[in-house]
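Just one protein chain is left out here, and the rest sit where they should.
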Amino acid sequence: MERWSLREFEAAARDRLEPAHYDYFAGGAGDEVTLRANEKAFARLGLVPRVLRGAAKLETGVTLLGSRAAMPVLIAPTAFHRLADPEEGERATARAAAAAETIMIVSMAATVAVEDVAAAAPGAALWFQLYVQPDLAFTEAVVRRAEAAGCGALVVTVDSPVLGLRERDLRNGFHDLPGHLCCENLRDGDRVRPIAMSPGLSWEHIDRLRDMTALPIVLKGITHPEDARLALGHGVAAIMVSNHGGRQLDTVPATIDLLPEIVTAVGGAVPVLLDGGVRRGTDVLKALALGAAAVAVGRPVIWGLAADGERGVARVLALLRAEVERALTLCGCASIGDLEPGMVRRSC
Amino acid sequence: MERWSLREFEAAARDRLEPAHYDYFAGGAGDEVTLRANEKAFARLGLVPRVLRGAAKLETGVTLLGSRAAMPVLIAPTAFHRLADPEEGERATARAAAAAETIMIVSMAATVAVEDVAAAAPGAALWFQLYVQPDLAFTEAVVRRAEAAGCGALVVTVDSPVLGLRERDLRNGFHDLPGHLCCENLRDGDRVRPIAMSPGLSWEHIDRLRDMTALPIVLKGITHPEDARLALGHGVAAIMVSNHGGRQLDTVPATIDLLPEIVTAVGGAVPVLLDGGVRRGTDVLKALALGAAAVAVGRPVIWGLAADGERGVARVLALLRAEVERALTLCGCASIGDLEPGMVRRSC
Amino acid sequence: MERWSLREFEAAARDRLEPAHYDYFAGGAGDEVTLRANEKAFARLGLVPRVLRGAAKLETGVTLLGSRAAMPVLIAPTAFHRLADPEEGERATARAAAAAETIMIVSMAATVAVEDVAAAAPGAALWFQLYVQPDLAFTEAVVRRAEAAGCGALVVTVDSPVLGLRERDLRNGFHDLPGHLCCENLRDGDRVRPIAMSPGLSWEHIDRLRDMTALPIVLKGITHPEDARLALGHGVAAIMVSNHGGRQLDTVPATIDLLPEIVTAVGGAVPVLLDGGVRRGTDVLKALALGAAAVAVGRPVIWGLAADGERGVARVLALLRAEVERALTLCGCASIGDLEPGMVRRSC
Partner (left out) sequence: MERWSLREFEAAARDRLEPAHYDYFAGGAGDEVTLRANEKAFARLGLVPRVLRGAAKLETGVTLLGSRAAMPVLIAPTAFHRLADPEEGERATARAAAAAETIMIVSMAATVAVEDVAAAAPGAALWFQLYVQPDLAFTEAVVRRAEAAGCGALVVTVDSPVLGLRERDLRNGFHDLPGHLCCENLRDGDRVRPIAMSPGLSWEHIDRLRDMTALPIVLKGITHPEDARLALGHGVAAIMVSNHGGRQLDTVPATIDLLPEIVTAVGGAVPVLLDGGVRRGTDVLKALALGAAAVAVGRPVIWGLAADGERGVARVLALLRAEVERALTLCGCASIGDLEPGMVRRSC
């Protein structure tokens, strides 16, 4: 049966995944206020289209930090793809990303090693998501692997000095990956390290990381405009407005509501990306009209993967691309550059 | 059993129509945010009546582009009336419109030819809704037919460079009319053309159309005030604020919320019409108080047609007229000209 | 079983009344937006109490147009009390009002003649509600009866140039009183006149009425501040902000939301009363803090009457009085004069 929207993939994923695994992907922190807010905030924003602008030829491509994406929708880093697709996992996601010509941000917590992800999808544009580890030598080793695998940027998660309080996982007793899976990017000789989240992480670590690699650094998890300003002073290449899909601090506002202030603070100095709650082409357009250079989707990719493996991810990306194109055309825009803030209205 | 409100006709239509056909008429684009918003926005506006104004004689008539309507409620263009009334279709609608002395905007996608609609309802005030076709010669042929049938205006839909994403139809597999029906206004010799929606449509096409015909041109689907201003420069005779009943771009704000800015932009230069979510006489009054010259109703006409054919449409129009008259009287107004913006309040 | 709030009387009334009669009392016009708004608007207003003001002695009495009420809660005019209490009807209501020492506004549409209401409750403070009839001689006859019965004021309903659209009654086929009942105040020799609602009613009629009687005139149904200003120029003694309990024009804002502008427009020249949605002592305090001199309750009195006749009305009034007293004390007020606008906050 054909699926016509991301929501149908969500339902399919709920059917197919182990309940505890579904909850791991679906859940958020605390009372899941932020989780719900991310989606609801998009619906409260109205789009006011333009007409009769003769936009027959459509251009949805975007170049970000030297990587080309055929549409302004990236694959956000999410952990443990082999829970959703036991054999192929992140390999399947990467192949679908390559086919869709978009950028996949490989998670540090991937269940397939970044080298294998890259090998499985030649030509895929990969970025690598990094939790800076207190052991900087180990961090450097991970960065070297990402560089060697051909990743085009480092996406450093800064909203996780400690893990969020995820009650679904506590109630389900979901603490660890099944024995046959592990975080392949955390291998250190014979052992696999756990991911260390560190409250001691500071701007100095960002400076050290910048010294460590020539890769452009994206800070993921910026929500306060003051931090956006600080980031510019530390030489980051891009900022990703993110509340970690509602999985870290609960009651952080929806990312789309935080975006305008960040865009103003950044003042065009670097691209601003966004994730959180993007489920429709119109969501993408709203973020772009308000100043984002692109958005990323996390859970929808997992839904596609759980529903139908690589084909499911491909279909999810195709649906999003078709929705973006249709919505752009309906907005009278020939390219995403034609979107502007005046096309977005806050309804009550 | 007597029906006392448009909502009862909606229920009757749901009972009588094929589910896929009901969905075709009822549904909207995407998550149907705009579909719901159109109706809800009216309920959020309050009416503050005036009293003791001795308004014993009531005048609800309005003259629009030379056509007289006995009430400020027109019949919006909707496709495929023979899905709701298999024998008579648009003929039945036109007869009811004529009896109610209001204007029917015949859809380009009518299942009865405009000539036959006109012949079935002598004296009916008809306007013709047009999707400008990329083949301008064919467009002109359609315009000539509308002129010859006595249509008094062309209502050019400008919000449809591409079809909206209507998931109900996708899920129902509703793609085409049943074999015995077709878009009679699209006949081109022996064949029937499909309606071409064109993202290339531009203001230049409006200019060409204006050169093509002496009929006044109404632009239907204007939502951005800047487009309203542009329209004035292209010689349009009226503007219809419309989001296509929520069937094209989802999350466009409710038309009644978009109206005030359009009215300001137009500055009285041409009449401003509105459709979307009008279900009550009080809805009509709110639109008029905020500056609309008249409103149009689409789905309610289909409900009447499906429930009881011509009689159903007549009853729907009679209910609306009675509601408009009663609400005007309760507002202390002797005519629609007595309505003014100060009688409308936004509640939270 | 003891009842502890007006809501419990509402439930009892629903149980005991004929469904069509319950609907007649409970229903509103159109989609009943205003009906619901009246109640909901009170809940959206917050009360911010004062403390430690040594308010040991409590004074809740108020003098209005020369009539004394022991609490700032009057009995609003409602029709047909013998539908709720077949034997005693308005007599029972009046006795309860007298016992509670408050003012009863007898409806022109009472099912007991005003003379009999007065006779049944000696010492009751009665006002008389009037629909000005186009036949002014008959209007004068009715006024004379009210004067002779000892009514202390005329409450002229100005929001009813025509009857509101009450779909519950249409669906229930409730058009007339049962044969053994009639509007006793409409007797004209051998016959009983129907109440004529007239769209021709104007300020001139108010002037004529003022010439006709020395009784103070209260205009009931003012919602627009401009009409409040006009009323002052026509010598009215008080203004009652009312949307007729949501029974006339639907989507009029809640009266408590309309009150502040009316109070400002009146500028203290005459007392401003309010009805609509008052169900709690805190509702009364909010209206008074925002400038009302008193409020009136309609449906709660019917609930009491239907539930338990005179005793039921007495209990409803006693509950309201106890709630007013308790809320006043909790607000740190010794009298209603201590309430002020700064104690009311709008929450979202």
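A, B and C label the chains in the order they appear, each numbered from 1.
Rule of thumb we're sticking to: a contact is a pair of C-beta atoms (placed from the backbone, for glycine too) under 8 Å apart; a residue touches a chain by one contact, two chains touch by 3 or more.
Treat the numbers as computed from the prediction; the structure is a model and nothing was measured.
> Which visible chains touch the chain that is not shown?
When the entire complex is considered, the left-out chain reaches A, C.
> Just one of C:A11, C:L58, C:A99 or C:L232 touches the chain that is missing; which is it?
Within the whole complex, the residue contacting the unshown chain is C:L58.
> Out of A:G30, A:G61, A:G150 or A:P260, which residue would touch the omitted chain in the full complex?
A:G30
> Among A:A100, A:V252, A:V316 or A:C333, which residue is in contact with the omitted chain in the full complex?
A:V252
> On chain C, where is the contact patch with the chain that was removed from view?
Residues touching the hidden chain, for chain C, are 2, 4-5, 42-43, 45-56, 58, 280, 282, 286, 323, 326-327, 329-332, 342-343, 345, 347-348.
> Kindly note down the residues of chain A that lie in touch with the hidden chain.
Listed in rising order, the touching residues are 30-31, 33, 37, 44, 158-159, 161-162, 164-165, 167, 170-171, 198-206, 219, 221-224, 226-227, 230, 248-254, 257-258, 348.
We adopt the following convention: only the chains that are shown with their structure count from here on.
> Express in whole angstrom the distance between the two chain centres, defined as the mean CA positions of chain A and chain C.
Computed value for the inter-centroid distance: 60 Å.
> For chain B, write out the residues touching at least two other chains, lowest number first.
If we look for residues of chain B contacting two or more partner chains, we find 348.
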